[in-house]
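Complex shown without one protein chain; remaining protein chains in place.
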Amino acid sequence: MVRKRLIIVLTINNGVLFRTRNFIPDYRYTINFVDAWSVDEVVLLDITRPGDGDRKNFYEVIKFFSKNCFVPLTVGGGVKSINDFKILLGMGADKVSINTSALENPNIITEAAKSFGSQCVVVSIDAKKNSAEEYRVFSDFGTKETEHNPNDWAKEITRLGAGEILIQSIDRDGMLEGYDNELNKMISDSVNIPVLVCGGAGNWQNFLDGFTKGNASAVCTTNIYHFTESSIKSAKQYLKKANIHIRI
Amino acid sequence: MSFLKKTDNHGIRDIKYCKKCLMPNSRPRIVFNSEGICNACLYSEEKYQDINWEDRKKEFLSILEKYKSTDGTWDCVVPWSGGKDSSSIAYKLKYEYNMNPLLVTFSPMMPNEIGTHNREAMIRAGFDHLFFRPNQKVHRRLAKRFFIERGNPKVAWDAGVNAIPVQVALNYKIKLVFYAEHGETEYGGKVIDKDSSKIRNFTEVIEHQIGDDPSNWIDDEISLNDLQSYIYPALPEIERAETRAYYFAFFHKWSMFENYKYIKDKIDFKINPQGRTSGTFTNFDSLDDKMDPLYYYMQYIKFGFGRTIRDASRFIQNGHMTRAEGIKAVKAYDSEFPKEHFEEVLDYLDIKYDEFQQIVDKHRNPEIWHKRDGVWQVRFPLPE
Partner (left out) sequence: MCKVFFRRKSIGIMVIAIINYGLGNLSSVAGAIERLGYKYIITNKKEEIRNSDKFILPGVGAFAEGMQNIKNLELDKILNEVVLEHKKPILGICLGFHMMAHEGFEFGHHAGLGWLEASVIKFEIDKNLRLPHVGWNDLFMVRESKLFYNIPEDALFYYVHSYHMKCKMKEIVTGECLYGERFTSTIENNNVYGTQFHPEKSQKWGLQLLRNFVEMA
């Protein structure tokens, strides 16, 4: 049967690898110590704010990874049109992730699925509880509350043709306190497409909980220190010992 | 092994130096204002002008009052290296504030004679001391791993320095822990909220210094049993015990130079017999670990500032040196190779010389370095 996945998510700000905390770019890393052969997939997200910097810098990063990285590459951030899909797929992405554009124009999901296949289309959902303690989907780097409840939105995008969902907890991002598994399980249980969970992973127990409590198909981490051969091996051994069917 | 090479053009920016001190913008998390002044300099101005030290002292006294021991038990833990900073605060806590400190040392990776001497001198001045040395099989393995992966051999040591004093505080039911200073505030970096300069926020330490949960360091040869020295107690447990970690520097005007002057007056505090520590012009700072010269050298390789820039910036901020003098010192010493105890350090890390060179070069930040005619050169040296 298909294995559970451990995925590295790299947030890139104007071509530079950055750490984020609650979605705000915190500080920069240099890429030169990133080195991992055992990771299952890589996600590159462009978190450059509109107007800041040059999109070409992000393209450089994509080309760099696609040339050297022989695992599946998902690319997202600022994707607005089918043409953007074409460009990114042409540059080496295997899958493209959309977020705010899907909220603004849900048809883009169907269009993209028709043109490139559902398996190329990852829809990313950023969510957190609002002041009334209800989960809501947020757009624009997690800053604008929408009226969507993540559960319903997940079902809708699945219906429209999404291949996978990437669910991110805004509150947990960068906090190293574990995933929001209440949110994760809610999304995972409401759809029948793979769900990737992200936001808050600090240690290997958090990964395990993402699978067992959050029902994830894949767990994601944005912590750069997890993106080394030693860390990935260590994490996977831990998960294997806990009976998670994962690729070693 | 690495499937990623460095390239020259990932959003590379120009390196700039603080207009007041000498810190470059490549120091992680440092913030420059619109006039090009770093947050450490702004803080040091604030330190001498805007902060009401009287108020802060009052606050400090009220904290002490609340926790001062009345039954002879230790009432505060001082994470202590034996250096001028931790020794001066320990001395003040005991002999000026009448607290009953327990000094807790997480052993330097490679202790040297000066460190050992200075610690003994302090103990002779009347202090109780717990010295903890972690499993060296594990410590060396982690030192090597992180030197290779991150260009920092002291990652695990950092974790231990944080974890052990708090583990001790919990075990001995001591509610106060006094650290020296908050690096981000004093030397440039990110201050998350106003309390960050006063109370030690451990999540911040994980995020900024250690980077990862130490329990993740299990591998083929290291099990969870081997990692106890590095694991910080669970935050709920600390809250239940009402243990709090404060920065001494928040309540007192902080100057490493003043600290040195203070402590050498009180105990037989030895300084670097060589006259000056390699990589800098000072002779009284960070003396107790043979690993330190390499640690600071890697800071230079990765972030473009070595010990000299670090020390000179502090001196400038505290009015002990002019910027011009600082620049002179930097040109002379900042890029110095860590030749002190080099063979021993290589042995400790279990690395051969050519491997060492490769690792160093792998960590050269492309913003700081480029290769010209086969030689590594700094792209933006400090302007005169």
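Read from first to last, the chains carry the letters A and B; within each, the first residue is number 1.
Note that in this section contacts are C-beta pairs under 8 Å (C-beta built on N, C-alpha and C of every residue); 3 or more make two chains touch, one makes a residue touch a chain.
Since the structure is predicted, the reported quantities are computational estimates derived from the model, not experimental observations.
*Asks:* Check the whole complex and report which displayed chains the hidden chain contacts.
*Replies:* If we consider the entire complex, the absent chain touches A.
*Asks:* So one chain is hidden, and I want to know which residue out of A:47, A:193, A:208 or A:232 touches that hidden chain in the complete assembly.
*Replies:* Only one listed residue reaches the unshown chain, and that is A:193.
*Asks:* Among A:118, A:169 or A:231, which one is in touch with the chain left out?
*Replies:* A:118
*Asks:* Among A:15, A:163, A:178 or A:214, which residue is in touch with the absent chain?
*Replies:* Touching the chain that is not displayed is residue A:163.
*Asks:* Which parts of subunit A face the unshown chain closely enough to count as touching?
*Replies:* Considering the whole complex, subunit A reaches the absent chain at 1-5, 37, 40, 63, 66-68, 70-73, 89-95, 113-120, 163-164, 191-195, 217-218, 247.
FYI, only the chains that are shown with their structure count from here on.
*Asks:* What whole-number Å value describes the gap between the mean CA coordinates of subunit A and subunit B?
*Replies:* 35
*Asks:* Would you tell me which residues of subunit B are touching subunit A in their complex?
*Replies:* Subunit B reaches subunit A through residues 1-7, 9-11, 28-29, 145, 149-151, 190, 203, 206-207, 211-213, 215-219, 302, 362-367.
*Asks:* Considering only the defined contacts, which subunit A positions touch subunit B in the complex?
*Replies:* Answer in residue numbers: 13-17, 19, 21, 26-28, 30-37, 53, 57, 60-61, 64-65, 68-70, 174-177, 202-205, 223-226, 228-231, 233-235, 237-238.
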